[in-house]
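Here the complex is missing one protein chain, while the rest keep their positions.
Naming follows writing order (A, B, C and D), and every chain is counted from residue 1.
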Amino acid sequence: MLNRTADNVARATPEPLARKVRGISDKGLAWLFISPTILLLLAINIFPLFWAIYLSFTNFRANRPNEVVKNLGFSNYQRILGDQDIWIAMQTTAHFVFWTILLQTLIGFTLAWLIDRKFRGHAFWTTLILVPMMLSPAVVGNFWRFLYEPQIGLFSYVISFVSGIPPTNIQMLSNVSLAPWSIVIVDTWMWTPYVMLICLAGLRSIPEYIYEAAEVDRASNWRQFWSITLPMALPFIMLAVLFRGIENFKMFDMVNLLTGGGPGSTTEVASITLKRQAFESWRTGYSSAFAIILFVAVFGLANIYVKALNKVKQR
Amino acid sequence: MAEIRVQHLRKAFGDFVAVQDSNFVVEDGEFFVMLGPSGCGKTTTLRMIAGLELPTGGQILLGGDDVTMLRARERDIAFVFQLFALYPHMNVRKNIGFPLLAQGMPSAEIRTRVEETAKLLRIDHLLDKSVSGLAGGDRQRVALGRAIVRRPKCFLMDEPLGTLDTEFRDLMVHELRELHNRIRATTVYVTHDQMEAMSMADKIAVMNHGVIEQFGTPREIYDRPATMYVAEFIGSPPMNFLKFGGGLAKGASEILVQGAKVAVPEVREDIAPADMALGIRPEHIRFDDASKLRGSIYGTEYLGTTQIVAVETADGIIKARVPAEIRLNAGDHVGLALNSARLSLFDKGSGRAVKTAIHDTASERRAQHG
Amino acid sequence: MADVNIKTVTKSFGDHVAVNSLDLHISDGEFVVLLGPTGAGKTTTLRLIAGLERPDDGTIEIGGHDATALSPAERDTAFVFQQYSLYPHLSVFDNLAFPLRSPARKIPEDRIRRRVEEVAKMVRIDHKLANRSTKLSGGEMQRVAIGRALVRKPAIYLMDEPLSSLDAKLRADLRLELKRIQAELGATMLYVTHDQIEAMTMADRIGILADGVLVQIGTPRKIYSEPANLHVAARLGQPAINLLPAGLLPDGGAPVGTKTIGARTEHLAIEKAANGHADGVVDWVEHLGDQNHLHVTVGQKKLVTLTDPDTELAQGDKVVIRYRAPLYFGADGQRLM
Amino acid sequence: MKSSLKLALGLASAALASTAVSNAAHAEDLTLCWAAWDPANALVELSKDFTKETGIGMKFEFVPWTNYADRFLNELNSHGKLCDLIIGDSQWIGGAAENGHYVKLNDFFDKEKISMDDFVPATVVGYSEWPKNTPNYWALPAMGDVVGWTYRKDWFSKPELQKEFKEKYGWDLGPPATFDQLKQIAEFFQKRQIDGKTVYGASIYTERGSEGITMGAMDVLYSYGFQYENPKKPYEMEGFVNSEKSAKGLEFYKALYDCCTPPGASNSYMGEGVDAFKSGQVAMHMNFAFTWPGLQKDENVGGDKIGYFVNPKGPDGDQFAQLGGQGISVVSYSDKQESALKYIKWFANKDVQAKWWSLGGYSCLNAVVKDPKFPASQPYAQTFLDSMAIVKDFWAEPSYAPLLQASQKRFHDYVVAGQGSAKDALDGLVKDWSQVFQDDGKM
Partner (left out) sequence: MSLTTAHSVVAPSANSKRIAGAIIIAYALISIVPLLWIFATSFKTPPDSIAYPPKIVFQPSIEGYCNLFTTRTRQTPEYINSLGPATGICDETSRKRNMVIAGPSNFLPRFVNSLIIAFGSTFCAVFLGTLSAYGFSRFKVPLADDLLFFILSTRFMPPIAVAIPIYLMYRELGLSDTALGMILLYTAVNVSLAVWLLKGFIDEIPREYEEAAMIDGYTRLQAFWRTVLPQATTGIAATAIFCLIFAWNEYAFAALLTSGTAQTAPPFIPTIIGEGGQDWPAVAAGTTIFLVPILVFTILLRKQLLRGITFGAVRK
């Protein structure tokens, strides 16, 4: 039953057109598609990275273009690793990373766990909770300074209202022992939603039938939480911790605008130190060395962590 | 082990009635299969028996106890899920041991029980493997292990072979049935695959739209389908229907189909004139040039020992299963001889089977209609 | 339509040889089914013909021309995939029209419309042309997928287990339909499946693939009744062929060198033992409805045959079993003539 | 989804087009960079005359003091073309001259007959010259500035407070002459209820990020006897920077911070000081003189309520004040240097300088400040003149930034965060500064 339309319309690809159809070879296309990205990254990431490595062995200062650049060998590295202040900054960073992650994970997981009940309107409220993480840490961090003002700030007022402590005693940004918490609070406020989302993804990845299985296996709610919910969401929680860990290790904008590292040097995290050395003191070579050290540190820690994560995932 | 008694069970989700007034009894040690297409209410029924779903009405008795409104964990049942529902973060040993752990059994005892169970299922060599790396059949065995390790009152299985490859499925069907023969646990098994049901069940309930259409042994259901629906659902190819008209009188044993007289099992009830259907299984058709019931060959499907022959008659295509040696060509005219003793008669309107002599032998084991 | 000639084609992925020196000729208008288990090289063969993979060795001729080096678009084949057959972002109509809208074809839209409607009727989906392709049932989707292949008149239709994701009833329906359409169009078709029923019921010729090698090719009857070796014999038949060691039962006619005897239902005569002698015992009679299996134990071996539903044999009956022209296999697994 | 992508593209291209248009329209505009503060806003107002005269439009890039140095040194170091004219801080002059950021103005001055002798000498040295005290000019003195104090005259003159103060301290409440007196007054007002509000003693500089606390602490340290280096041996700091007297001065500054500043004033510089004074929180307020015109005009604390005094004397009677203020320079990376020079020429004009003073700027032109009518022209004019007479400035070295970094950290760690002793802080400072000079090869 060969009818004519079929013949006309659907004839084999006509010979002269065959060449047209051939197009670019797969290999050519692969490189065409990939190379712009690779080139861009080479230009904007890799080349500068190698330049920074080179600079880290010199005394180059970007604000002294006319000076002779001397090769210092490893002395920049020695100076950094022997500098008390740098170690204090690293400690401050670790402290900040630890507490923000702890709080964000605890609160974020709890929120996710509650949202997973799927109460009426949960989608709307979830979206609302997400809003802080969409915002610019710099712009919002700056505004938090206003909220923290001891005499006029809303935060101090509310805390004072609730606790009865006079607002002038709630000097979040001035008090040496409160200032670190002021950045922890803002970071937690901003990024708990992020951890919550990843945890939510983790909880949602647990199929309901697993709970049904546990139900028929006669597991109590408590046992279900500890034996099913938590271990199955663990890879996600660990992932959230990884992401937040890397981000907070790099943290600059929010801290810079909130406390600027003060009072004294109590909130001076590594990025702030680096910024001061690189763009205020203009010790370019020295700060390049510091940058490389930071990079290696994050990279190393992240790698170790990812290995642990993969182990958890492959159980 | 215990008997399961379901009475007037009903489940509605809003306006949608998933299960309507179901009644059946699964006797102690019986392998009971609920068969039907997806959405027929079989899984919902199973989940209500398990306590994963609470019924809208009716009663469920487990070993004589009313468990209707108890949660799953308060009933002593085991459930095998379609997707196995293994705990992916635990190894085989922990998966099987989990129900015992949840019960608070000491770990030494758990260990011995798990190992016993694993040996029974021949997966003892896999105990310390991660479940994610297991092949489908082994996962299935682990799921079974988790179910039997606790020695519950009954097993409930929700299409447990649905995700396995066809080749493997046949193997598992036999294995499951063998396992049942060994431990003789009351089992309720849900499937949409009639082959599984026929191979394993002691009793089958065929469900459709929340209603049990027929309840009985596999042979009853195959040989004496209670409705046209059941007749069509079971069998491959399914039962052929030829329409005929007019009423039937009690005692009649002949009908007129397409102008041909066809002998049928003696009718046991009076039927007012209506559209009727004659049901013939493909294997009950022979080619006989003498027959007045005629048609032409539409196509054949060669199956080796047998072949399926599609015959175009005045009333549509009829499929016959005949030995493969018979050579037929498309377009050949043939006469169809029917095995009178095995024919079913249906009221086309209601789909209900007409009571005839084929029902005699089994009248006391009559299926309950829902 | 055209014939396809595959000559000594080999394709490896790393260490794994997917297709090993394959020779296959598909005549114009022929329906060839490649049957084999997962990993036998069926799909790779299709992909080689379509041009989605390049052979390591050998040539592929389509319609008499060497197509080995051509891109998929130039080869003019049509392919129905096992899964993911429809573009989810397009309607049924647009899915069907997609092959015709190839920029290389330049077919006017009104002719595309006519052709699509025609094909839609052929695969009985014309009432759903405006639907989103994601809103169809499994059977409808597969019809559209087949329809999409049919809108063109390519040199060959390549089908990769197009029915495997459907349930048994639908599969049976579409099987018949596909065969009908192929016959109507006089289409050349290479169809790949692991389902022996599909192969037996549809094929003009069946090719049995194992580990990348074409073990045997021939008509279904030939393959069924004269399998080349044990592997082929075991692939076809339901219940599966009984493979019994020589000497288990009296096998007078067995040729020299017989190691294994293959016996299907038609190769066995089973009767209730009249006097003391018996070869085996009936295990059980399995009533599967349309089939009834008789399970018999002979020594250590189990034997399954089809039986009449009303057989007089019952569990525990002692039986006498005799061969009726069974299949004989040598030590190397090859069938002995 | 397609539509939202399109929307994004549309937005982006529309935005591109709009800026392209606006850039083209103002191709000839000059951009002047300065700090964001009152005088800068006054300069905007003043510059309208320049545009009227020459047709050259003016754009302004103002950055708060806390970002000022950061941002513009970054801009200069990146050889950016943002600023054609820059009013750069006094300490930058060394680096800017040596690294070629500024256009040298000697030839231009000669050509246009602008004489540095016409300007207040301290401002010429402070804002224009590099190396110091040589006739190499890199800027035209633009804004004279110096740290001084304002106080609440209305509170000081309340009879009941005067009486109470006299009883407590034995001398009449009035502008302090010494730092000890200043602290007594501050203590007296700290947490006192005045007109139903809690008030505090003094607002001082405590800012950490840029230069705040250094400016404030130095303002005190100079008068306590602090010296940057051995006058006989450059860059020898041991015993000068960290002398006992210096330590006393720093201890005083911390004591003042601890006892008498408003709550939360741990990061306070010019802006925060103004806010504290304007909102009636503090009795005294350390700040650069530039703030005075604005405060004088303020409806709440200005007019009769405000008084001014020169930075008090130290224990030994020394009296110095921290120099502020800037010169205006032409950026050497600018494409519009000619127009920029035109602006400087216009700005050096006597009439413009007079209007500059009247709008709120501090002219450095002798003709303006030496005018006999000048001291009476504003209530703060005399205090300004007196303060300008005693100025000292921070390092103007090319390495001023790391030097400042070190003092910011050392001072803030000690004064605000309370770490270690004053001596420790100054010892550390000597160490840090020595390192900087070593890196520079000057030690």
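Here, contacts are C-beta pairs under 8 Å (C-beta built on N, C-alpha and C of every residue); 3 or more make two chains touch, one makes a residue touch a chain.
The model shown is predicted, which means the values in this text are computed figures rather than measured ones.
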Touching partners, among the displayed chains, of the absent chain: A, B, C, D
Hidden-chain contact residue, picked from the options A:Ile80, A:Val97, A:Val184 or A:Ile198: A:Ile198
Residue of A:Ile44, A:Ile165 or A:Ala308 in touch with the missing chain, whole complex considered: A:Ile44
Residues of chain A (touch criterion as defined above) contacting the omitted chain: 13, 21-24, 26-27, 29-34, 36-38, 40-41, 43-45, 47-49, 51-52, 55, 62, 111, 114-115, 117-122, 125-132, 134-140, 142-147, 151-154, 157, 167, 189, 192-194, 197-198, 200-202, 204-205, 208-209, 211-212, 214-215, 236, 239-240, 246, 249-250, 252-253, 256-257, 270-271, 274-275, 278-279, 284, 287-288, 290-292, 294-295, 298-299, 302
Residue ranges of chain C at the interface with the undisplayed chain: 47, 50-52, 71-73, 75-79, 81, 83-85, 87-90, 98-99, 102-105, 148, 152
Absent-chain interface as seen on chain D, which is shown: 1-2, 4-5, 8-9, 11-12, 15-16, 18-19, 22, 31, 33, 36, 38, 41-42, 44-45, 48, 60-64, 67, 71-72, 74-75, 77-83, 270-275, 278-279, 293-294, 297-299, 359-360
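Methods note: only the chains that are shown with their structure count from here on.
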Most central chain, Cα average position: A
Chain C and chain D: spacing of chain centres that average the CA atoms, whole Å: 90
Distance from chain D to chain B - Cα centre to Cα centre, in angstrom: 92
Length of the line joining the C-alpha centres of chain A and chain B, rounded to whole Å: 55
Residue list for chain D, restricted to those that touch at least two other chains: none
Residues of chain A whose C-beta touches two or more other chains: none
List of chain A residues in touch with chain B within their complex: 207, 209-210, 212-220, 223, 227-228, 231-232, 234, 314-315
Interface residues, chain B side, partner chain C - complex: 165-167, 192-195, 198-199, 218-219, 222, 234-238, 281-283, 299, 301-306, 308, 310, 321, 324
Complex contacts: residues of chain B adjacent to chain A: 50-52, 71-73, 77-79, 81, 83, 85-91, 98-99, 101-103, 130, 132, 146, 150
